[in-house]
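Excluded from the complex is one protein chain; the other protein chains are retained at their positions.
For chain A:
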Amino acid sequence: MDIQPILAALRRHKAGTILIALQIALTLAIVCNALFIIHQRLSRMNEPSGVDEANIFVIQNLWGEQYSTQEALERIQEDLAALRQVPGVQDVTPSNQYPFKGGGWDNLITLKPDQRTETTDASYFAGDEHFLGALGEKLIAGRDFRPDEVQSRGLREKMNPSVAIVSKPLADKLYPHGDALGKSFYAMTSAPVTIVGIVDVLQRSDVGTWSVPYAGESMVVPIRMAMPWGGYYIVRTKPGQLTAAMRAAPKALYAENRMRMIDSKDGVLSFAEVRHRAFERDRGMAILMSIICAVLLAITAAGIVGLTSFWVGQRRRQIGVRRALGATHRDILSYFMTENLLISLAGVALGVLLTFGLNLWLVTRFTLSVLPLTYVLGGIVILLLLGQGAVFAPALRASRVPPIEATRPA
């Protein structure tokens, strides 16, 4: 196909050509970045938590009174005993937080006690010897806490756990050679904390963007926290008994002691609900970007159809002349297809620049990561195919213009 005449014709339709190319360029820029945002958000939403999600629920229990540490500890023991009596409950642990809670407790981690800047930051879980069992966590190295290791502490009481179980990402960050077990670190403590166990995955409590550099880095210390105002109970049920146990658990707690507050709306949450709430922003973003991408591609395609149809209508006489001079249906069809391909190529060339420009701006303003090339290549393919698809119907109509048109006045 000779592209010389096509270029010559396009020169006579500068404005239309530029507008289509511009539209393709802008569409490429937005679609690539939107797809990238969608992918990032979806992969965040689908990260495994490390816990037995199908069978876990969490109770936020607030005391009606402000208890001393000793009183609170006694109440917690009574509550745990009551919860263990609930039919279907497999295990239960008190904790200061749980994965994907949003916000929560984190400690700066150093390798030496006098280190000025931290090595990393870890989500700080306080749990007893039932913690791993109640969450359904699996040790990949080392051991669980022994009951005699578990200390009871009130808020702001001196906490100096001698041992900890850490998540694999934290172990690898501290000891990249895979020999973390038995080694120690400092977590805003005066004495070293020895790693006695490593679990594969234990997601952090916070889900904010600030903690992205510390993704998956968590530690568990053998401490039964007695907060003056209350705390969380993480309950694991036998398979299939989650709903029944979730209904029965608060009743059992109230029956045991009425001086407590369990919010009717947020007090008892299944882990599915926890996950749902944690990623509301991400899900919303993914949905919005998907809608915008879909509508955008549709509008761009419609724009190409509209403008090409107009050109076809305008050039009926010329097409007739070409047909009269011996051009086949196929020649006319391929003329318009090639014309669109040329415009699209110019559009995506400009679009690639815009795409990276937009990405650069998002990176600096919103700390998004740099767009991988695959997205741009994917976007180019999508837009070229879209252009060819959109132009096909008007081009087909053009190829059906009879040679007789050559004799009619314009």
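Quick note on the criterion: contacts are C-beta pairs under 8 Å (C-beta built on N, C-alpha and C of every residue); 3 or more make two chains touch, one makes a residue touch a chain; residues count from 1.
One rule holds in what follows: contacts and distances are computed from a predicted model.
Asker: From the names "LLM class flavin-dependent oxidoreductase", "Cytochrome c oxidase subunit 1", "ABC transporter ATP-binding protein" or "Multisubunit potassium/proton antiporter, PhaE subunit (TC 2.A.63.1.1)", which one matches the UniProt record for the unseen chain?
Answerer: "ABC transporter ATP-binding protein"
Asker: Considering the complete complex, identify which of A:Gln314, A:Thr328, A:Ser369 or A:Thr407 is in touch with the unshown chain.
Answerer: A:Gln314
Asker: Which one, A:Gly133, A:Gly303, A:Gly378 or A:Pro403, makes contact with the chain that was left out?
Answerer: Answer from the full complex: A:Gly303 touches the omitted chain.
Asker: Among A:Ile287, A:Leu353 or A:Ile404, choose the residue that contacts the chain missing from this document, as touch is defined above.
Answerer: A:Ile287
Asker: I need the residue numbers on chain A that touch the omitted chain, in ascending order.
Answerer: 15-16, 19-20, 22-23, 26-27, 29-30, 33-34, 37, 62-66, 103, 108, 110, 113, 116-117, 155-158, 160, 186, 188-190, 209, 227-229, 254, 258-261, 263, 280-281, 283-285, 287-289, 291-292, 295-296, 299-300, 302-303, 306-307, 310-311, 313-314, 358, 362, 365-366, 409-410
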